[in-house]
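Of the protein chains in this complex, all but one are displayed in their positions.
The chains carry the letters A and B, assigned in the order they are written, with residues numbered from 1 in each.
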Amino acid sequence: MTGASTAAPAGAEHGESYLTHGRGVASWLLSLDHKRIGVMYLVIVSASLFLGGVFALLLRLHLWNPAGGLVSNDAYNKLFTLHGAVMIFLFVIPGIPAALGNFVLPLQLGAKDVAFPRVNLLSFWLYASGAVLFVVTLVVGGIDTGWTLYPPYSLEEARGLGILLALSAVFLAGFSSILTGVNFIASIHRLRPPGMGWFELPLFLWALYATGVIQIIATPVLGITAAMGFMDRIFHLGLFMPEYGGDPVLFQHFFWFYSHPAVYIMILPAMGVVSEVVSVFSRKPIFGYRFIAMSSIAIAVIGFLVWGHHMFVSGQSKWMNLAFSFLTMLVAIPSAIKMFNWLATMYKGAIVLRTPMLYVLAFFGVFAVGGLTGLFLGALATDIPLHDTYFVVAHFHFVMVGAVMMAFLAGLHYWWPKMTGRMYHERLGVVSAVLVFVGFNVTFVPQFLAGVAGMPRRYATYAPAFTLDNRISTVGAFILGLGLVVALWSLLGGLRSGRRAPANPWGAASLEWQAASPPSHHNFEETPRAGGPYDFTGLRRVSDEAGWVRTEAA
Amino acid sequence: MSAPAVRATGSAEPTPFLQPHFENLGAQQEASKLGLWLFLASEVLFFTGLFTAYGVYRANHQDLFGYAQHFLDWRMGALNTAVLVSSSLSAAWSVRAAQLGDRRTLLRTLALTLLLAGVFMVVKYFEYSHKLAHGVGWGAACQPDAEFLASLPEAVRALPVPDRLGTFFAIYYMMTGLHGIHVLVGMGLYVWLLRRASRGDFGPGYYGPVDAVALYWHLVDIIWIFLFPLFYLIG
Partner (left out) sequence: MTDPHAQTGPAHGPHVLSPRTLLGTAGVLLGLTAVTVLVSRIHLGEANVVVALAIAALKATLVALFFMHLKYEHRFLRVVLIASVVFAVLLVAFVLFDTTQYQGSVREHEARARTR
C-alpha cells in the first residue's frame, strides 16, 4: 500500500507526540528535535513581535500631536531605533524560516530531522543570545542611531555601551542565520525521499533554499561589519571614523550589501508560504511551478546587485547610482512573475475562504502596493525627493509588515494544526485577518501621502499640516494591534479548547500532512514516498474529525 | 562522547556515530561535507569585507601602503607561509591516513598539523610583540619610536612618517588578528581530533570529522596565501 492510508498515522493512537516525548525544561532547551527547536524559535519570535509592536504603538501615540509630547525627543529616537532593530533582526528575518521552516522542512522532506540537528540547536541559542543582548541594550539606556547604526554618529564615545551591545547582538543573530541557511540547503540536497526530484519539491522548500543562499553569502558581510564597527569604537582603528582616518560610506556599502539581500531573506519564505496556501485553498495545482521555483533563485541572485539604491544620496558616485537604479528595476520582474502565477492558480479554482487564505489574499493586495512603491524608490530621479520621507517608511512597512507578517500569520494558522494537534478558532481567525488588513492599511496608506507631501522620517515632531495623516495612522496602528491580539486569542484558544486536528485538515498533498498532528518524535515510522506536492487527486474530505484522506493509491 | 571504537573494516556496519536521521554513514558524511563547504563559503564572504577595506584604503592612500610595508619583515611572512603550506600538507595527509585506516600516520599527521599551527602562532607572537614594544600600534596608537624607525632601510628612513600610518596598521592587525583567531580555533579542533583519533574513533568507514577540520584548515591556509603578498610584499 504505497502512499495512501486510511489508518491513523503512527503515534496518534497512543497520544504520544514530539510534545510529550521527554519532559522537563532541559528536554526542551537542549532538544535536538527540529520541531521543538521550531517551537522555541516561535516563542521568541512572537515575543519580539510583541516587544517591537509595543514600541510602535508608543511611537504612534507620541506622533498624535505635531509637537509630540508623550516622550522626550531623545527617547523617541531610541524607540524607533529599537523598534526597527528588534523587528528586523528578531522577527521579520528569522520569523518564517526559523519558526515555521524549522518545523516544516524535515516533514516536507519526509525526513526525521534536518541534516545537522546539533548545529540547529546552536543556531537557536545564538539567536536567543542575540535577543537577550538587544533587551540588555534597552536596559542600559538604548541607542538612538536608527536601526542602520551609521557611523560616525553611532561609533562616537557619547553613544555609550548600547552600541557595543547592539553590534554584538547583530553578530550573534547573524551567525545563527548563516548556520540555519547551511542546515536547510544541506537538508534539501541530501534528505529528499524517493520520488522527490528537484522539481517535485514543495515550493516552500524552494523558497527556503533560495533564502539559505542569501543567508550564507550576505550575512557574513554584516558580521564582519559589526566586528569592524566594534573594534573601531573600542580601539579607534580608523576603519569607519573619519577623525581616525576612516570612511563612513564604506560602512554603508558593507551594511547594505547584507541588508538589501536581507529583505529577500524576509520575503522569499513568505512567498513560499503563499505558494503552499494558495494552491491548497484553491483546490488547484500551483500554476507555473517551474517559474515560481526559478524566480526564487532569480530574486536571490539579483537581490545582491541592488544594494546601492539605499545610498543614492550618501555620496555614492553617479555611475554607481545609475547602475544600481537600473539593476533595481530588474529585481521586480521575478516577483511579478510569482504574482501572476499565484493569481492564475486561483483562476477557476474552488476557493476556500479560511483564515490562511484570507491572509494570503491580503498579502496579494499589500505586496502589490509594497512592490510597486519600491520602484518609485528605485528610480533615481524620484528617489531623491522621497529619500528619508514617510514614503520610504510606508513602502518598507508594506512589504515587511504587510507582506511578510501577513504571510507569517497565514503560515502560522495553516500549520498550527500540525504543530499543536489542535485547530485554532476559525471565526476569531477571520476576525483577526480582517482587523489586521484594515488596521494595516489605515496605518500605512496615510504615511505614503505624508511622505509625498514631504514629511521626513525619524523626526519626533512634525509640521502641523501632517496632523490628519498622522492621527489616522495612529488609529490604524491600534486596530492592527487589536487584530494581532485576536489572532493570538484564536491560536492560543485553539490550544485550550479547539477541535483535535486530523493529520490532514486542509486536503494538502505535501508530505508533512502524512505525519500525525502533532507528529511523533521521529516524524515518520518509515520514509514516505513522495507524490506531486500539489497533486490533489483522490483526496476526499471525510469529516471534520478525520480530515482529508487519499482514498486510493494512484 | 564516550563511544566505543569503530572497527576499521570499512563496511557499512552499525556504528555509534551514525545519526538517526541518516540511512547510512556514507550519506551522513556526504551531507557533512556539503554543510562544511557551505560554511566555508560564508567564511570567504566574512574575510571579503576586510579585503575590501584593504582595497579601499590602498586605492586611496597608495603612498601609505608603500611606506608601511617596510615595517613588516617579509622573511617572517614567507616563513609563516611555508609553515602553513606544510601544515596543509599534513592535514591533507591525515585525511588519507584515516581513509586507509593507518592509525599511526593519522596520529602523526594530526600532531604535525597542530605543531606547525603552533609555530605559526609563535612567529606571529614575535612579530606582534616586536611592533607593539616599539609603539607600532593601530589607529592613533601608532607612534613608532626612534629605535624602530632607525631599523628601517635608509631610503625609507628619509621619508616623513605619514599621519595615516595607524590606518594601515589597523587593517593589518584586524586582518592578521582575525586570521590568527581562526588558526587558534583550528588548533583547538586538531586537539579534539587527536583525542578522538587516539581513542580509535576513525577509520575507512568513518573519517568525516578529520576531513571536515582539514577543509577548514585549508581555507585558513588560503586566506594567508592572500594576506602574505598583500601586506608583506607589494609596497
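Quick notes on this one:
Everything below uses one rule, namely that a residue touches a chain if its C-beta (ideal position, glycine included) is under 8 Å from a C-beta of that chain, and two chains touch if they have at least 3 such contacts.
On a predicted model such as this, the values are computed, not experimentally measured, just so you know.
Shown chains touched by the missing chain in the whole complex: A, B.
Contact with the undisplayed chain is limited, among B:A82, B:V161 or B:L184, to B:A82. Note that of A:L191, A:M346 or A:V393, the residue touching the chain absent from this view is A:L191.
Of the candidate positions B:L159, B:L184 or B:L233, contact with the hidden chain is made by B:L233. The chain omitted from view is touched by exactly one of A:Y41, A:F230 or A:F304, namely A:F304.
Looking at chain B, the residues touching the absent chain are 12, 22-27, 29-30, 33-34, 37-38, 40-42, 44-45, 48-49, 51-52, 55-56, 59-60, 74, 78, 81-82, 85-86, 88-89, 91-93, 95-96, 99-100, 214-215, 218, 221-222, 225-226, 228-230, 233-234.
Those residues of chain A that touch the chain absent from the view are 189-197, 213, 216-217, 221, 247, 249-250, 253-254, 257, 304-305, 308, 315-320.
Everything that follows uses one rule, which is that only the chains that are shown with their structure count from here on.
The distance from the centre of chain A to the centre of chain B, with each centre set as the mean of the Cα atoms, comes to 36 Å.
Every residue of chain B that touches chain A in the complex is listed here, in rising order: 19-21, 27, 30-32, 34-35, 38-39, 41-50, 52-53, 56-57, 60, 138-141, 164, 166-167, 170-171, 173-174, 178. Within the complex formed with chain B, the chain A residues making contact are 106, 111-117, 119, 178-179, 181-183, 185-186, 189-191, 216-221, 223-225, 227-228, 231, 235-239, 244-247, 250, 253-254, 522.
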